[in-house]
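Removed from the display is one protein chain of the complex; every other protein chain stays in position.
After this line comes chain A, so read on.
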Amino acid sequence: MRKSAALLGLVCALSAAPSARADSATSAGAATGALATLRDGGQIYAHVCQGCHMRDGRGGLGAGAAIPALAGNGKLEDASYPAYIVLHGEGGMPDLDTMLTDKQVAAVVNYVRTHFGNHAPDQIDAATVHDIR
């Protein structure tokens, strides 16, 4: 689990300078910004999260290590925990704090906590996300 690094705030992949991306070969003209227009939690999930956590939220099993399932995950009980992880990452998961606004983090956390078999009764709002950030 990322502890001190998370608190110090790693920058996310998108804000990294080209030199820090090494073999990325991405010219600065690469497409960004489609995400910026998204408000719907489900759309944000599809755009950012399901590349690892999968369409059905069930994650994946790798070489003795896993991408955690969000379906039926007890750690989602308190909304501030997933909000913190979305902002600051964990292990190989990138920090998304510079990629997502407070509103977007709230939307995607609320989406995850009410889909994939999750039925959270409460919602997190952007102001609370802002405090966690």
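Assorted remarks:
As a convention for this text, contacts are C-beta pairs under 8 Å (C-beta built on N, C-alpha and C of every residue); 3 or more make two chains touch, one makes a residue touch a chain; residues count from 1.
The rule is short, and it goes like this: contacts and distances are computed from a predicted model.
Per its UniProt record, the hidden chain corresponds to "Tryptophan 2-monooxygenase" from the list "ABC transporter ATP-binding protein", "Acetyltransferase (GNAT) domain-containing protein", "Transcriptional regulator" or "Tryptophan 2-monooxygenase".
One chain is missing from the display, and on chain A it is touched by residues 1-6, 8-14, 16, 18-32, 34-35, 46-52, 54-55, 58, 60-67, 89-95, 99.
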